[in-house]
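Submitted below is the structure of interest, expressed as C-alpha cells.
A protein chain is absent from this complex, but the other protein chains hold their places.
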Amino acid sequence: MADILYFGRLSDITRKPTESIDLPSDISHARDLRSWAEARFQAAGVFLEPTVRIAVNGEIVDDAHPLANANEIAFMPPVGGG
Amino acid sequence: MADILYFGRLSDITRKPTESIDLPSDISHARDLRSWAEARFQAAGVFLEPTVRIAVNGEIVDDAHPLANANEIAFMPPVGGG
Amino acid sequence: MSVLINISDQPISAPELLNDFESRLSSSGGVVSFSGVVRPDGKDTRVLGLFLQSYSPMTENGVEAAVEQALNRWPLEALSVYHRTGKIRTGETIVFVATASRHRRAAFEAADFLMDYLKTEAVFWKKEITETGEVWIEPREQDYQDNQRWQKSETN
Partner (left out) sequence: MSVLINISDQPISAPELLNDFESRLSSSGGVVSFSGVVRPDGKDTRVLGLFLQSYSPMTENGVEAAVEQALNRWPLEALSVYHRTGKIRTGETIVFVATASRHRRAAFEAADFLMDYLKTEAVFWKKEITETGEVWIEPREQDYQDNQRWQKSETN
C-alpha cells in the first residue's frame, strides 16, 4: 500500500485529504500517478499542471522518479504561508 | 544678546553648553563667529571644521549667513542617534 | 546563537514573543521583528479568517533550511520564526519573525529574507474563509519576485 496525500485545492477535487492504495502495476513512475489521479478524479488537467509538484517520502521529485508501495506520495499545489 | 549653543564634543572644549553674549561689532556673519570661538577657546581648528555646522534659530545656515543679537546660534558637530 | 522555530496551531502574540526574544539577547544592537496579521479584505469579499495547512515534517525541514541559510549569510545573534496553522481569524497574527544582530542592516535583511521564504517557498497551503465561501489562495506573482531578489544577490 502507498499513502497518497492531496494538499490545498486538490483535496477539494478528491474530496479526501489522503487515501491508501495498492499501486496498480502500470504505475511505476511519478508521471504515471499524475495520469492515474487525473483519470480517477476527472480533474480537468489539474494533476498534470507543472506547478503541482509530487513529493515522495517528504522529498520533491521529478516526473521520472520511480514509485513503489510503502511510499508516501504527496500532490502539492503551489505553496506559500504568512 | 545672542545665545550661543555648543553641542556634543564642543561643550567639552568650551566647558559650557551655552552662553549669552553681546555680539562684538566685527561679527556680522556665521564665519566670523567660527573664528571668534576658535580664538576664544583655543580650539585647535575644531570650530573651523566643515562638518561642524552652524544653525541660526533652528535652521542650518552656511558661513555667509548674517548674524545678529537676539539670534540663537548653535555649533553642531556631526549628528546621529539610535 | 539562539534559534527558535515553532509551527503550531497556537495563537501568536507578537509583543509577547518580542519580549521573550529580547530576554534571550546579550549584546545585540539591532532587533527587527515582523508580524503578519490576517487582513479583513479579500479579493471580492470580507475575509473572516484563514485555514493554514502544513505537511509535517516537510514544512519544518524547509523552515530549518531557510534559517540555516540566513545564519550563514548574516551575522545574527538570535532568530525566531513562529508560524500558525489551522484556523486563524481576521485580525490575528499568522506569522512572527524576529532577528537580532549588532548590524542593523543584517537584522533587517535576514527578517526580510525569511519572510520572503515563508511567503513563497514554505510548505503551507492557505484557504480564505469569507462570507460567501472558502477559496484556496496561492502566492501572488509579487511574492515570487520578492523572493528572487535573494537569488540574484547570491552571485555578488
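First chain written, first letter: the chains are A, B and C, and each begins at residue 1.
One rule holds for everything that comes next: a residue touches a chain if its C-beta (ideal position, glycine included) is under 8 Å from a C-beta of that chain, and two chains touch if they have at least 3 such contacts.
Just so you know, these numbers come straight off a predicted model, no measurement behind them.
Across the entire complex, contacts from the unshown chain go to B, C.
In the complete complex, the hidden chain is touched by one of C:25, C:48 or C:135, namely C:25. Contact between chain C and the unshown chain involves residues 14-16, 18-19, 22, 25, 27-37, 39-41, 102, 104-105, 107-108, 111-112, 115, 119, 146. Residues of chain B in touch with the missing chain: 5, 7-9, 12, 55, 58, 74, 76-82.
The working rule: only the chains that are shown with their structure count from here on.
Separating the centre of chain B from that of chain C, both taken as means of CA atoms, is a distance of 50 Å.
A straight line joining the Cα centres of chain A and chain B is 75 Å long.
Averaged Cα coordinates give chain A a centre that lies 27 Å from the centre of chain C.
Counting partner chains per residue, chain C has no residue touching two or more of them.
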